[in-house]
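Up next is chain A:
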Amino acid sequence: MGGYAMYVWPAFAVFFIVLVWDWFAPALRRRRFTRELRGRLARERTRNTRAARAGAST
Partner candidate 1 sequence: MAGAAQSMGNDRIALGAPVARASAMGACTALLRRDFVLAWRRRGELFLPLLYAVIVAALFPFALGPDPELLARIAGGVLLVIVVLAMLPALESMFRADLEDGTLEQWLLAPQPLALLALTRVIAHWLTTVLPLVVVMPLLGALLNLPVKVLPVLIVALLLATPLLALLGSVLSALAAGARRSGILMALMLLPLAVPVVIFAAGAVAAAQSGMPYIAPLMWLAAALVLAIVLAPLACAAALRIAVEA
Partner candidate 2 sequence: MLSPPWVKGAAQPLPHNGWAGVLGECQWKWGRIAERPGISENMSRSYVPHFMHWLGSPPNFYRFAGAWRPWLMAAALIAGAIGLYGGLVLAPPDYQQGDAYRIIFIHVPSAWMSLFIYATMAVAGLIALVWRVKLAEVIAMECAPTGAAFTFITLVTGSLWGKPMWGTWWTWDARLTSELVLLFLYLGVIGLYNAFEDRRRGARAASLLALVGIVNLPIVHYSVQWWNTLHQGTTVDFLDPARSSIAPSMLWPLLVMALATHLYFFASLLGRTRTGLLSLESGKQWVRALVDGQPEQATGAPT
């Protein structure tokens, strides 16, 4: 790189690292979201089946 390697390669590295972060960051957010939503749905379902069972038994 004609002696400028110390500047050129870190520049390319910054480019790739930042864009890789930009590509994968939404996937992490999405995984956290689906985990929360699944938990919420499971809690709702147990609450509803419990309510249905309680309503049926009376």
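With respect to how the candidates were assembled, all candidates are chains of the complex that A comes from, given by their letters.
Here is the rule we use: a contact is a pair of C-beta atoms (placed from the backbone, for glycine too) under 8 Å apart; a residue touches a chain by one contact, two chains touch by 3 or more; residues count from 1.
Everything quoted here is computed from the prediction, not taken from an experiment.
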item: Touch assignment for chain A within the complex, options 1 or 2; value: 2
item: Residues of chain A that touch candidate 2 when the two form their complex; value: 1-4, 7-8, 10-12, 14-15, 18-19, 21-23, 25-27, 29-30, 33-34, 37-38, 41, 44-45, 48, 51-52
